[in-house]
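Note that this complex is displayed minus one protein chain, with the remaining chains in position.
After this line comes chain A, so read on.
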Amino acid sequence: MNKVYNNRAWWLILPMLLLVAFSAIIPLMTVVNYSVQDVFDAHTRFFTGTEWFKEMLNDPALQAAVLRQFAFSLTILAIEVPLGIGIALLMPKKGWQASAVLILVTMPLLIPWNVVGSIWQIFTRGDIGLMGWSLRELGYGYNITASPVDAWATIILMDVWHWTPLIALLCYSGLRSIPDAYYQAARIDRASKWSVFRYIQLPKLTNVLVIGVLLRFMHSFMIYAEPFVLTGGGPGSSTTFLSQSLTTMAIGQQDLGPSAAFSLIYFLIILLVTWVFYTAIMNMQKDNNKGA
């Protein structure tokens, strides 16, 4: 078969490219410009070279925030992905139950971040919050403003509650798109439930899981409003994640140079991790296709 390649269709992305240039690329270039200068106003600025980068890379508070951020993102991924797949497998497939469960599962996704933070802030209070009160009555001295462990557990629980539905929904739609013939073939072979999951459902879910994992990683890597409302980054700085350190620096202290340098480092970390995730999963798929 002779395929004719015509690359002229690339011109069709030009409007999108202009939009991205306006909303992302030009601002990003400005951030790069800021990162090598100490800017007071449009006319008073000094060239600092790589000084801000050196300072940011060696700042112990920021290094701790990076590690904390990775710990958080990996923890919630490790919980939400298997849990989401599990929920999707258990969701009813047709009838009114399917719609009802779908609506129930989607509910947390409709709540704005800062409201989620407020809900959990009240929920975990020892005097008027059900969870905080119950745990105290059970004899555990639960206090998210004093104990880093409690604060961490609560933030992870909150994120799992808020975002597992996203993975579940994606997996649910992935599962629905598997043709019935696969299951029939599996029944003929007397395949166990586990083999059906391992060799039919999981491979067919790879595509949606790639999107799910990437979305969840990026979401959790920029998490801001929820911990900000719930713990304010405390106790101490035990739940201060990257975006909060960055916002404090950029908006709170107006240190535009250092925060520009820091946000570029942040950007490079996200770029690398996303690329590694994407490449790894895409190559896994390629190998699978070769094997099949």
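One rule holds for everything that comes next: a contact is a pair of C-beta atoms (placed from the backbone, for glycine too) under 8 Å apart; a residue touches a chain by one contact, two chains touch by 3 or more; residues count from 1.
The rule is simple: contacts and distances are computed from a predicted model.
Peer 1: Given the options "Membrane protein", "cytochrome-c oxidase", "Small basic protein" or "Ring-hydroxylating dioxygenase subunit beta", which would UniProt use as the protein name of the unshown chain?
Peer 2: Its UniProt record gives the name "Membrane protein".
Peer 1: From the listed residues A:S23, A:T106 or A:T279, report the one that touches the chain absent from this view.
Peer 2: Considering all chains, including the one not shown, the answer is A:T279.
Peer 1: Which listed residue, A:L17, A:L104, A:I122 or A:L271, touches the chain dropped from view?
Peer 2: A:L271
Peer 1: Hey, which of A:V36, A:A64, A:A186 or A:M218 is the one touching the hidden chain?
Peer 2: A:V36
Peer 1: Against the chain that's been left off, what residues of chain A make contact? List them.
Peer 2: Interface with the chain not displayed, on the chain A side: 5, 7, 26, 29-30, 32-34, 36-37, 39, 42, 45, 47, 49-50, 53-54, 56-58, 265, 268, 271-272, 275, 279, 283.
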